[in-house]
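All remarks here apply to the structure that follows.
Every protein chain but one is kept in place in this view of the complex.
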Amino acid sequence: MALLEINNVSKHFGGLAALDEVSFSALEGEIHGLIGPNGAGKSTMFKNISGFYSPTTGTIRFNGQDIQGLSPSSIAKLGIVRTFQETTLFQELTVFENVLVGCHLEAEVNLLDALFGLNKKVQQKANVHALKVLDFMGLTERKDQLAIELPLGSQRALAIAIALAAKPKLILMDEPFAGMNPEETRQMMDLTRKVNETGVTIVLVEHDMKAVMGLCENITVLNFGTLLAQGKPDEIRQNDKVINAYLGGGH
Amino acid sequence: MLYGHATFHTSPYSLSGLNEATQHEELAVDLFLQSIVNSLIQGGFFALWAVGMVLVFGIMGVVNFAHGELVMVGAYAIWVLKAQMGMGYIPAVFIAVILVMLIGIFMERFLFRPKREDPLGGLINSIGILFILQVVALLVGGTGPAKQVTPAFPGTLILDEFMRIPHQRLFSLGVSIAALLILWFFLTRTKLGWSMRAVALDREAAALQGININRTSLIAMAISAGLAGLAGALMAPISNIYPHMGHNVIITAFIVTIVGGLGSLSGAVLAAFLYAILHTFVTAYFSGTIASMVGLLLMVVVLIVKPTGIMGQRVSE
Partner (left out) sequence: MNKFNLTQFVVMLTLFIGLILLPHYLRYQHQDFMIFLIINVLVVVSYRLMTLTGEWSLIHIVMMGVGAYTSALMSKHMGVSVWLTIPLAGLSAAVLAGLLSTPLFRMTQFYFLIGSFAVGEAIRLAWIFFIKPFGGSSGISSVPSPELLGIDFMDPIPYYYLVLIVVSLCLWVLYRIEKSRIGLTLNAVHWKAPLAQSVGVNTWKYRTLAFMVASLFVGIAGALKIHYLGNVTPHQFGVGSMVFVLIWVIVGGYNTFYGPIIGAVVLSVLDESLRNLNEYRPAIYGVLLIISIMFMPKGLEHISQGLKDWIKTAKSSS
């Protein structure tokens, strides 16, 4: 069953069509690849799905519900969480606090609760949940370090931990492997798979073809804002249009 | 001499104190025509104030809250040189402009340059300088009533019985427009001007192309301060001179630069004249307080609806 359905989505910036009538869907439980050369419109697609932009035309359905035009926080409430292209963390907070922010939806408190320390149970639950997520992502030892002090691999793991803390049904990952060495890439692939095995659907934007081909069940290829190809990794690997786009369009 | 300068008094909240003075002066005159003329003259001042702010913001990324105080210093310089020391008006104007330029150069070199990566720091430094300049003015001029300077060009141009323009104001308008034209020529037709515009567009890219950022910033600040000093010197004979006169200048400059599109020089000039018309007419037909309120709310509306201003076009995420 399709969890996420993109129907003829276009996004224009002035005269530029960053996305032009793109359609694809991601099935429940899969890891779906979204690839294409730089400037193809991948990040723009993510911003449309997660509510940071609203599409110029077209619809986005999640779990059978139209979500285009909703605010980022409402979309997060429905269960879609994104990670960012450049590693984005609350650098000034500790690893644990970072994940606690991720538990926002779980443990939001109102002013009175905050003042009189009510709602202890909910807070406790959030703390436990945050620790569980940290453990799951292998960050327990680092929980009191400032986010900014972490090595690259752990920073990326933390970015996913924050997303995971929000208990999403779907995570949009924007280039989580960028700049990693082979060892880090291998660990990150394991983590991604581990997250997926808990039942979370993943849409993955990535340039590292080994990672994409190794992880994804289905792949969508964008080029200059349009849909170029769709299919299984093996089909994509042999698709002439895709090969041309990557070899010819060397920006 | 029909129109003595001594009647020029400012209401506590008129943005430049120019139009209301005229209003008292020529009660009988047709308000509409006269207001148009006043708008033009005031627009020239607004443009001089605002263009300097835009230049510094665009090229250095600094919001200079002391910009109004630079205007004030220009006016005080005229008071000292002309009214106190008896110097001629034109040489006094030159000295005033150079003095304020030097202050601007000092500010760039020692207050803004070290804080280039920290816009809040630069802004706070400018507030510090603002206080200091106000106190310097107090030390120079003492407390007591606002200072006044006799016009250097007495007499009034009488176009018909409905339009009378004191020569001093005509002179101000002419010089303002000339200064703006020279600036425009400099920025669009000279190599230095081109490099300054390049820095305003993208500082890093300009630096990569070998443009000397320190030098451009220094020149931008010198021009900005020079224009402020000139504005002050031109205002001196036709308005009250007091240590806090910069307050009105900065508020107007903000309104004009925001409405015109922060960073757009042509936008600022256009907005300056449009806002001068609006302000003059609302003042003439309602009151100075309402005029200021309208200006502030106009700015808020522009900020909400089109933060890039009427002439802004840069797309921001």
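We just call them A and B in the order they show up, numbering each chain from 1.
Here, a contact is a pair of C-beta atoms (placed from the backbone, for glycine too) under 8 Å apart; a residue touches a chain by one contact, two chains touch by 3 or more.
All of these numbers come straight from a predicted model, not from anything done at the bench.
*Asks:* Identify the residue among A:G102, A:P176 or A:G225 that touches the chain left out of the display.
*Replies:* The missing chain is touched by A:G102.
*Asks:* Which one, A:K77, A:R193 or A:K210, makes contact with the chain that was left out?
*Replies:* Going through A:K77, A:R193 or A:K210 one by one, A:K77 is the residue touching the chain not shown.
*Asks:* Quick one: say which of A:E28, A:D66 or A:E92 touches the chain that got left out.
*Replies:* Selected residue, touching the omitted chain: A:E92.
*Asks:* Could you please point out the chain B residues that touch the chain left off the display?
*Replies:* Residues of chain B in touch with the missing chain: 12-13, 63, 111, 114-115, 118-121, 124-125, 127-132, 134-136, 138-139, 143, 247, 251, 254-255, 258, 287, 289-290, 292-293, 296-297, 299-300, 303-304, 307.
*Asks:* Residues on chain A that touch the omitted chain in the whole complex?
*Replies:* Interface residues of chain A facing the absent chain: 50-52, 71-73, 76-77, 81-84, 88-93, 97, 100-102, 104-105, 107-109, 111, 113-115, 117, 123, 126, 162-163, 165-166.
Quick note on the criterion: only the chains that are shown with their structure count from here on.
*Asks:* Indicate the whole-number Å distance between the mean C-alpha point of chain A and the mean C-alpha point of chain B.
*Replies:* Once rounded, the distance between the two centres reads 50 Å.
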